[in-house]
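Got a structure for you, questions after.
One protein chain is absent from this view; the other protein chains keep their places.
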Amino acid sequence: MPESVSNITAQMPRAKLAGLLLFFLGPAVAIYTLFSIYPLVATMALSTYTSDPSGARSFVGLANFKTLLGDALWSKPFWNALGNNLIFFAVHMCVQNPVGIALAGLLSLPGLRLRGFYRTVMFLPTMLSVVIVGFSWNLILSPLWGVAAGALKAVGLGSLFAPWLGLESSALVTLSLISVWQFVGIPMMLIYAALLNIPDELIDAARVDGLGQFRIFFHIKLPLVLPTISLVSVLTFVANFNAFDLIYSVKGALAGPNFATDILGTFFYRTFFGNQLQLGNPTMGSAVATVMFFIILLGLCLYLFFVQRRIRRYAF
Amino acid sequence: MTTEQRARSLGVHVVLIAYSLLAVGPILLVVMNSFKMRNAIFGSPLAPPDAATFSLIGYEKVFRSSHILTYYSNSLIVTLVSMALVLLFGAMAAWALTEYRFRGSTALALFLSIGIMVPIRLGSVAILNMMRSAGLNDTLTALILVYVAQGLPMSIFILSEFIQQIPKDLRDAARCDGVPETRIFFEVVAPLLRPAIATVAVFTIVPIWNDLWFPLILTSSDSTHTVTLGVQQFLGQYITDWNSVLAALSMAILPVVIIYVILSRQLIAGLTSGAVK
Partner (left out) sequence: MRRTFKAAMGAEVAALALLAGLASAQAGSLKIESWRNDDADIWNSKIIPAFNKHYPDIKIEFAPSAPKEYNAALNARLDGGTAGDLITCRPFDASLALYQKHQLDPVDGLQGMDNFSDVAKAAWQTDDGKTTFCVPIASVIAGFIYNKEAFAKVGLSEPKTLEEFHAALDKLKKDGTYVPLVMGTADQWEAATMGFQNIGPDYWKGETGRANLISGKEKLTDPQYIAAFKEIASWAPYLGSGFQAQTYADSQNLFSLGKGAIYAAGSWDISTFRGQAKFAMGAFPPPQPAGTTDCYISDHTDIAMGVNAASKNKDDAKKFLEWLTTPEFATIYANALPGFFPLAKTPVKVDDDVAATMVGWRQTCKSTIRNSYQILSRGTPNLENELWNVSAQVVNGKLTPEAAGKQLQDGLDKWYKPAK
C-alpha cells in the first residue's frame, strides 16, 4: 500500500490528518465495531462462562473447551462435524473451482457468440436465496415428485436414481453439489474477469508462436490468473466453514441421517439454540463458535504462509 | 472459418448450452409448475402448463394469505438503505486506508478484515441485547445496522482495490490546486467508483436480500418481515400445498432475476475493470 500514498498526503500536518481520518473512517469503524466486533467478543467472553437453570452465569475459564474437545459426548459430534465440513469444502474445491475455471475459459474465448447470454444465465443461481435453492432442489430430488428420476429415465439411466438426500452415504455429497450448483458463478465470474484483463499482446505473441487455444489457456492464461484462483479458494474456504443455511433448510438442525450432513454451522446452531426438547446452551454454543473462529483463522494463516507466497513467486 | 474451427465452436456452444440448462432448469421448473393445477404438478412435472392445466390458484393464495407486498417493500427498504450506507461508509474508509499513511493503518485493515472471515451470526445474542437496550426491537433499523456492519469489510476490501487503480496524478493535481481532501474524495474519486457498485452489490447486497437469520430473530411482526423470511414462513405454513409453495418460491425468485438481468451488464463491467484480483 505505501507506494500508492502520495507525497503530499504524507506531509500533511498531524491534526489535519487526524481530522480527516476521523471523518472518513469514523462511521465505518464505529458501526463495524459496535455491531460486528463487539458481539463477537461478547460471544467469546460468554464461552468462558456456564449457566445454571435459573440463567445465572458463573466464570469457568476454559472448562467449556475442555468439555468440547475432551468429553466424547461433545467431541464425537464436533469431530464428525469438522470432518463433514472438510468433505463439504473438498467437494467445492474439486468441483466448483475446476468447473468455474472451465466455464470462464470457454466464455473468454475470442469471438464467442451469445457470450452475454451465457454469462447471465450461469450466474443466476448465485443470486437466489439459499432457502429457495434448498427447497427447490429438495422438491426436484424428492422421490415423490419424481422429477430427477423421470429425467434420468428419459436418458436411459433410470436405474441410477436413488433417494440421495436420504442416504447416509450420499446425502452430504449431494448437498455439497447443490451448493456448488448455486455458487459456481462466483469463481466463474472472477476468473473470467481476470482472463479478460490479460493483455492481448501476450496472447497474440503466443499465437504467432503457433500455440493453439488449448495450450494458450493452460500455458499462458492459467498461470496468470493463479492469484485469482487462490483468492477464490480462500473465499470458498471461509464461506464453507461458515455454511449453515442450505443444510438447515434441507435437513433441519439434526442434520440427518445419523448426522451424516452435520457441519460446524449446524452443530453450532443446535448447541446454541437447541432443538425440539434439547434446550439451547449459549455458553457451550459460544465455545463452539469460538473454536470455529480459530479454525477459520488457522486455515487463513496456512493459506497466507504456504499458498500465497508461492503464487506470488509464479505470478510476478 | 475452416470446418475444424466450426466444429470446435459448435462443441463449445454445446457445452455452454448444456451448463446453462443445468443452471436455469431448476428455476424454470419451479416457475413453470407454479402456473399449473395440483394434479398436473404431480402428474407431469416436466410438461409446461397448457390450457387444461393452467391455474393461478397458488398466486391467489399467496396474495390472500400473506402480506407479500409489505415484505417486498421491507426488503427493498432494508436492502437499498444498507447498500447506500455500505457504499458511502465503505468508500470513505477505503479511501482513508489507501490514501493516507498513518500509524496502525495495517492493524486497522486487519481489524476490518475479521468481518470477512467470521459471520456476525455468531454474535446474535449480544446483538439482540443491544437492539433491545437501544429500543430498536422489531424495526427495520436494527436490520440495517447489522447489515451495514456485515457488508462493510468486504466493500472496503473491494473498493480499496478500485481506489488504488485510480491514477495518482489525478488527485495530486487537485491537491496542488488547493482542493480540500473531502472534495477530492466526493467530487473526483467517488464518481470514478461507479463501476465498483455492481461488484460490491454482488458480494454484500445479495446476501442481505437473501438473509433469513437476522429477520428471523430481530423482527417478530408481519409489518417488519422481509421477503425471504415471509416466504420461509409461508412455505412452513402451506408446505403440503404445492400450488402455494411453488407460487411463493417464484415470487421470491422473479424480482431478483429481473433486477439481475437489468444490471448484469454493469456487473460484468465492474468485475472486469479489475475490482477483485
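By letter and in written order, the chains are A and B; residue numbering begins at 1 in each of them.
By definition in this document, a contact is a pair of C-beta atoms (placed from the backbone, for glycine too) under 8 Å apart; a residue touches a chain by one contact, two chains touch by 3 or more.
Computed from a prediction, not measured in an experiment: that's the story for all the values here.
One chain of the complex is left out; on subunit A, the residues touching it are 23, 27, 53-55, 73-74, 138, 141-144, 162-168, 251-254, 256-259, 269, 272-280, 282.
Listed by residue number, the positions of subunit B touching the unshown chain are 42, 65, 77, 81, 84-85, 88, 124-125, 128-129, 131-132, 135-141, 144-145, 180-183, 186-187, 216-218, 220-224, 232-233, 235-237, 239-242.
Criterion: only the chains that are shown with their structure count from here on.
For the pair subunit A and subunit B, the distance between C-alpha centroids works out to 16 Å. Subunit B contributes residues 9, 12-13, 15-16, 19-20, 22-24, 26-27, 29-30, 42, 45-46, 85, 88-90, 92-93, 95-102, 105-106, 108, 111-112, 114-127, 130, 145-146, 148-150, 152-153, 156, 164, 168, 171-172, 175-176, 181-182, 185, 202, 206, 209-210, 212-213, 228, 231-232, 235, 245, 249, 252-253, 256-257, 260-261, 264-265, 267-268, 271-272, 274-277 to its touches with subunit A in the complex. Partner subunit B is touched in their complex by these residues of subunit A: 1-2, 4-10, 12, 17, 20-21, 23-25, 27-29, 31-32, 34-40, 42-43, 46, 103, 106-107, 109, 112-114, 116-132, 135-137, 139-140, 144-147, 150-151, 181, 186, 189-190, 192-194, 196-197, 227-228, 231, 238, 242, 244-245, 268, 282, 289, 292-293, 296-297, 300.
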